[in-house]
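A single protein chain has been omitted; all remaining protein chains appear in their positions.
Note that the chains are named A, B, C and D in the order they appear, and that numbering of residues resets to 1 at the start of each chain.
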Amino acid sequence: MICRGGRILHTHARLTAQFLEIFGRSLEILGALRPTKVNDLKYNVPADVPNDLIDIYIQNMDAATAGTGKMNLFACDQKIEHLNDDFYDGGNKIPITSNDPGHLFEIGQRCHDAGTIGVLAGQLGLISQYARDYPDLPYLVKLNSKSHMVKTSQRDPVSQAMWEMDDVMALTHNGINVVGIGYTIYIGSEYEHDMMTEAAQFIRQAHELGMIAVVWMYPRGQAVTDEKDPQLIAGAAGVAACIGADFAKVNYPRAFEGMTQPESLAIAAQAAGRTGIICSGGGSLPALEFLERLHAQMSVGGCMGAATGRNIHQRDTESAVRMTAACHAIICEGASVEQAMAIFEGN
Amino acid sequence: MICRGGRILHTHARLTAQFLEIFGRSLEILGALRPTKVNDLKYNVPADVPNDLIDIYIQNMDAATAGTGKMNLFACDQKIEHLNDDFYDGGNKIPITSNDPGHLFEIGQRCHDAGTIGVLAGQLGLISQYARDYPDLPYLVKLNSKSHMVKTSQRDPVSQAMWEMDDVMALTHNGINVVGIGYTIYIGSEYEHDMMTEAAQFIRQAHELGMIAVVWMYPRGQAVTDEKDPQLIAGAAGVAACIGADFAKVNYPRAFEGMTQPESLAIAAQAAGRTGIICSGGGSLPALEFLERLHAQMSVGGCMGAATGRNIHQRDTESAVRMTAACHAIICEGASVEQAMAIFEGN
Amino acid sequence: MICRGGRILHTHARLTAQFLEIFGRSLEILGALRPTKVNDLKYNVPADVPNDLIDIYIQNMDAATAGTGKMNLFACDQKIEHLNDDFYDGGNKIPITSNDPGHLFEIGQRCHDAGTIGVLAGQLGLISQYARDYPDLPYLVKLNSKSHMVKTSQRDPVSQAMWEMDDVMALTHNGINVVGIGYTIYIGSEYEHDMMTEAAQFIRQAHELGMIAVVWMYPRGQAVTDEKDPQLIAGAAGVAACIGADFAKVNYPRAFEGMTQPESLAIAAQAAGRTGIICSGGGSLPALEFLERLHAQMSVGGCMGAATGRNIHQRDTESAVRMTAACHAIICEGASVEQAMAIFEGN
Amino acid sequence: MICRGGRILHTHARLTAQFLEIFGRSLEILGALRPTKVNDLKYNVPADVPNDLIDIYIQNMDAATAGTGKMNLFACDQKIEHLNDDFYDGGNKIPITSNDPGHLFEIGQRCHDAGTIGVLAGQLGLISQYARDYPDLPYLVKLNSKSHMVKTSQRDPVSQAMWEMDDVMALTHNGINVVGIGYTIYIGSEYEHDMMTEAAQFIRQAHELGMIAVVWMYPRGQAVTDEKDPQLIAGAAGVAACIGADFAKVNYPRAFEGMTQPESLAIAAQAAGRTGIICSGGGSLPALEFLERLHAQMSVGGCMGAATGRNIHQRDTESAVRMTAACHAIICEGASVEQAMAIFEGN
Partner (left out) sequence: MICRGGRILHTHARLTAQFLEIFGRSLEILGALRPTKVNDLKYNVPADVPNDLIDIYIQNMDAATAGTGKMNLFACDQKIEHLNDDFYDGGNKIPITSNDPGHLFEIGQRCHDAGTIGVLAGQLGLISQYARDYPDLPYLVKLNSKSHMVKTSQRDPVSQAMWEMDDVMALTHNGINVVGIGYTIYIGSEYEHDMMTEAAQFIRQAHELGMIAVVWMYPRGQAVTDEKDPQLIAGAAGVAACIGADFAKVNYPRAFEGMTQPESLAIAAQAAGRTGIICSGGGSLPALEFLERLHAQMSVGGCMGAATGRNIHQRDTESAVRMTAACHAIICEGASVEQAMAIFEGN
C-alpha cells in the first residue's frame, strides 16, 4: 500500500484550492512548463528529474562514469550478501587483509585519486563508518541487502530496504559525495512485488533529487528454473527499463542457440532501451580471463559498464588498484585486452 | 489499513474547530455548494472530480479520446507483464526492431502527429526514460504490473502499485502530457482486496486531480475456473463501476448460451453503467480478423474503446502506425471494417 | 498497527507544551467542557461526536431515518458482493433493466422525491459515477466490499476498506448529500481483527465529522459452524455496540429453543443496547411474505430498520418504488402489513 | 515497522538545526532539565510522563484508585471477548437484565456515586454510546479486543488495537472522564510481537498524556502448555514491567510446589516491580468464596487491585452495587472478609 504520502498532499492541495483559489492558477503555470529534450543534453536525463536539477543529475552521472556514461562499479556490498565467505578463508586464496572492511575504502580512495573508479557501492551503514575519512569518493548507496542463509528451497528470496532517501541525504548534508543509489530485485520471487515497489519508489526519489539509480536484477525463486536463461535476463533488463532505472546489473546470460554469449547479452542490452546494462563480475578469475570477458561484454554485449567485487578486493591493495585501473581502461576508454593487461601488470 | 492520512486531517480539523471556531462556518459554506450536473457537461464527470477541475477532466478526456469519449489505447505495459516474450523471438514472427522499447515511442509519436492515438499506456519508469523526447503524447501511467513467472498454481496473482499519484504529478510538473492512470486488478485472487483498495484509491486521487482512470479487470486465481465466463466478466465490469473507474479493460468473454460473443460482451458493457468497457486485443492476429473483431466489439458489444498492444508493436513502424490509424477509424470515427482495412493497407 | 497518526500529534503537543507552555492552560479549558446529555437530544448522540457537531449529526440522522430514528436502507452494494448474479439472469426472474446500475439511482431518486427512502447504500465509486445527477439523495457510503469468489473453504473472508473518510468528504465538498458510512465485518474470520480495527476507526471518524455509521455484522469463517445461531448473532450485535456503531445490519437469526424467530431477534436487539439492529432482506420473496417478515422484525424483533436490496431492485422501477414505500410505511410509520401491501399494490 | 512518525520529526529537527542553528541551544536547555524524583510524589510516576503533567497523572491515579493506589476495576469488555455468553443464558443463571449493556453503566454510575468503583473498563465504542449520560465515571478505555471464536488450535491468538490515543482524547475533549487505557497481550502467541509493540506504544502515549495504562497479560498459544504456571505468570508480570505498564491484570496462577496459591501470586507481584498486579475475577462464584479469594490475593498475594466482571454484572443492579462496594472495601480499605460480606449483604 503506497498511497499514503500522496493522499495527504492531494488533500492539502484541495483545501488550498478551495479556500485560497490558487490551484487553478498554479495549473496554468505548470501548463507553461516544457521539458528540456534529451537531444540537447550530455546524457539521457529521465523526465522525472526536475528540470531545475538536470545539471545536478549530469554532475552525478559525470562523477559516476568519469564523464563517459559508462560505469566502473566497485561492488562492496557482499559482507551482507555473502557474509564473511568472500572476505576470509583462513588465508587460503583470499589475503588476510581482505577481512578488514577498511581494505575496501583504501582501494577505493587510491583508485579515486587515480581517476579509475566509477562508484564504490556499499550499504549506507558501512559507508557511514568510513566516509568521514574518504568523503570525496563517489558513493552509490545500496539500500537493501540480505544474507544468503535462507535458501530458495526454504522460502523465496526477499530483500527489503534498510534506509530511505532522507538517510542518503543525511550523508550528503554532511558533505559525503553520494551520487546515486542501488537496489536488488529478485524477479520471479513470490516477493517480487514488494521489491519492485521499493525499487520503483527509490528510482523515482533518486531522480527527484538529481541522483542516479542502479538496480541489481536477478531472476530467483521457486518459479525460476534457469537463472541465466538469456530471454529471461533480457526480460529482467526490460523490467529495469520499465521502472526507470539508469543502470541495471545482470548476471552474464547463457548463450541463445546459435549465438555467442556476448551476442546474447546484446539482446538484453537492446531490450533495456535507455537503461544501461552492467554485468556482474562473479567469483575471482585469472586476470586475463576476467579482462577478456569484460572486453567482450563491453564491445560485443553492448554493456554500459561492469560491477566488480571479488576480482578486485580478493587481492592485496596494490594488485586491486591496478585491476580497477584495467577495468576502467576497458569500460571507459575502450582499451584492448592487451592494453588492460599491461595496466594490471603495472607496465 | 488505509485510515492514516485521513485521521491526521480530521484531528487537525477538530483542533481547528475547537480553538478557532471556524469549522461550523466552513460547513455552512460547504452546504451551499451544488455539483454541476452531468447533463450540462460534454462527458459524464464523476462526482469526486472537484467542481473546480471539471474543465481539466474534460480536457484530459478529450486528449485521451480524440474528443469522442472513445479510447484507442496503445498498450505498452507488456515488458513487465510478459517479460521479453512479446518483443523478441529471434526474429521469427516478431521484427527485431520490436526488441527496443524506443520502438513504442516512435510509433506513439507518429500516431499522435496523425491524431490517431488515444493514449500510450506504460509504466511510469518507461515513460520517464523517453518522455523528454516525446512530451506531448497523451500518456496513461500504469501504476502496477507483475511478471508472469509465478503461476496461479504456485500462488494467487498479486500486483502492487509501484508509484503513487505524486510520482505521476512529478511528470506533469516537468511538462509531460499525462492524462490518466491505469491499474490491474485480479478479481477472485486471494489478494483481490489489496488490489481493489489500491485501485479505488488511485481512481479517487486521479479524479481529485482531474485525471481519468482505467482499470484492467481480470478474473484470475485458484477460485476462478473460467476466466472468460461472460457472467463473470460482466461481474468484473460491475466491480469497475463500483470503484468508480472511467474505463475498464476486460478480456473478450465467451458467448452466453444463445448469444453471439459480441452480444455477450454487451451484457458486460451494460452492467458497467457509466464506466466504459474496452476490450483487450490479445495476441497478434491477421489484420482483417483483428479489425473485424474490433468492429463487432464496438458496434455490437457496446464498447467505448479498445486496448491494443501486440497487434500494433509486433509490426515494423510503418505497419504499426497504419494499424493504429485503422483502429482509430473504427473506434472513434465509426468506420467500417472495409474502410479500416483500406487505412491499414495504406490506400 | 494504528498508532502512527496519533504519535505525531502527541509529539507536537509535547513540543508545544515544553516550548510554549500552553498545554497546561488548554487542559484547563478542556476540564471546563461538559458533554450535552442524551436526554436533552432528539437521538442518542454518541459521546465521540464533537459537541459542536451534534446538530450536524442530528441532521444526518433525520435525513437517514425520515426523522424517526428508524432506517429504510436501500442496499445497492451487491455488484461487488455478488458480482452480476443479482442483476442479470438472462431475463429469467430478474428484469433486464436491473442489469444497468443506473436502475438503482432512478429508484432511489423517485423514492427520495416521495420521502420513502432512508439511504441509498453503495460503494463510493458507484455513487461518484451517478451522484452529479442525483446529488440530494441521502447516501450511505459503503467503504469495503469483496467478491464472493474466494470461498471460506479456501480462505477465511477478508474485506478491506477501499476509501477513507476524506474520500467521503470529497463527495460532501462537491455538494453530494452523504449522511454516513457503512462497513462489513466477518466476525469469527481469521481476519476479524483487521476488519474490526477498520470498522472501529471509521465509526470514530464518521462521528468526528457528525456522520452516522452502520456496520454489516456477519459471522463467517472456518470457526463459524452456524451463521444464524441466535446467540451468535446476539453476540455480533453486541460487538457492534462495543465498537460504537449507530446501526448494525445482521442476518435474521434462527429461533432460540422455545421462542419464535422475531422473539429471538429481540434478544440480539437488546444485546445491542443503543445500537439499532437492522435485518437484511435476503433473496427475493413474494411481496406479502416479505412484508410480513419485515413487520414482525420491527414490531416483535425490536429492530430499528431494515436493509433491502434484491426485494427492491429485482423489480421494474414502478414496482420497486412502491415496494420501497411499503417498507417505509412499516419501518418509519408503524403501518400494518395490510396497509403496506396496499401501498405496494398501488391502492 | 514503527519508525515512521519518528523519522519525520527527526528530519524536521535536523533541518531546523542546520538552517536555524537552534538545535544545539535547545539541547543545552534540555540538559538543564531534572526529573522530579518519585520519593517526593504520592505515587511512582513513570519517567516518561512529562514533568509538566505529573499532577495530571496523579489526579488520574487518584480517580482510578480512590486515592489509594489500589484499583477496583469493573471489567466491562466481555461483550467482544466472550460475545453474548456472559450476558444471556435464557435467564438460567444470568438475570435477563444483564443482556442490555446499559446495565453496566447503571451499576457503574451508582458505584461512582457511592465512591466504590475504581474504573469502568470497556471498549471505546461502548463508552461512546453511553458516556454522554454518565460523563463523570472514571473510564479505562480498552483499546483492543477479539472474539473467542478462532481457537488456539486453529491459529494463535491475535488482538489488535481498534483505536489510538487521539480517539481516546476525543472523548476527553468532549468532557468524558477518561483516566487511562487498557490493552490485552497474549504472550507466547506467534503474534506476541505485534501485541507487545502496540501495548508498549499505548503505554508510552498514555504516559505522555498523563494517563495510566493497564495491560491484560495472558500467556496463550500453541507454545503455551500451562496458562497458569506460576513461573510463567511471574514472567508475564515481568514483561508488563518492562513495557512500562502501571498495572498488569493476570490470571490467578497455580501454586508453586510448597507454596499456597496466594503466596505464588506474590512471586509474580514481586517480579512486576513497580507495576501493580491485579488479578482477574474469572467466572461467577458464591459471594463468600469470591471475597475470600480476593482478600487472600490482596493481603498475601501482594496485589494492587482486582478486575471483576461476571461476579458483578451477572447480578441484578442492587446486588451488583453491593458486591462492588465489598470489593472496594477489601481492595482500597483493607477490610476483612467478614466486613466485606456484611457490605455485600447490605448490613
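Rule of thumb we're sticking to: a contact is a pair of C-beta atoms (placed from the backbone, for glycine too) under 8 Å apart; a residue touches a chain by one contact, two chains touch by 3 or more.
In this text the structure is predicted, and so the values were computed from the model without any measurement.
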Which one, A:Asp85, A:Asp226, A:Glu318 or A:Glu333, makes contact with the chain that was left out?
A:Asp85
Give the residue, chosen from A:Ser145, A:Ser189, A:Thr275 or A:Gln314, that touches the chain omitted from the document.
A:Ser145
Using the touch definition from the top, which of A:Asp167, A:Asp229 or A:Glu292 touches the missing chain?
A:Asp167
Sole contact to the chain not displayed, among A:Asn44, A:Gln123, A:Asn311 or A:Thr324
A:Gln123
For the chain not shown, which residue from A:Gln201, A:Gln270 or A:Asn311 touches it across the whole complex?
A:Gln201
Footprint of the hidden chain on chain A, which residues?
1-2, 4-6, 8-9, 50, 52-53, 56, 77, 79-80, 83-85, 87-88, 90, 99-102, 122-133, 135, 145-147, 149-151, 154-155, 158-167, 170-176, 194, 197-198, 201-202, 205, 208-209
By the contact definition given up top, give the residues of chain D that touch the hidden chain.
1-11, 13-14, 17-18, 21, 23-24, 27, 30, 33-39, 44-51, 187-190, 192-194, 196-197, 199-201, 203-204, 207-208, 219, 221-224, 231-232, 234-236, 238-239, 241-245, 256, 267, 270-271, 273-275
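The working rule: only the chains that are shown with their structure count from here on.
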By how many degrees does chain A turn when fitted onto chain C using C-alpha atoms, rounded in steps of 5?
145
Hey, how far is the Cα centre of chain C from the one of chain D, in Å?
32
Quick check: what residues of chain C touch more than one other chain, meaning two or more?
1-2, 4-6, 8-9, 50, 164, 166, 170, 173, 194, 197, 201, 208
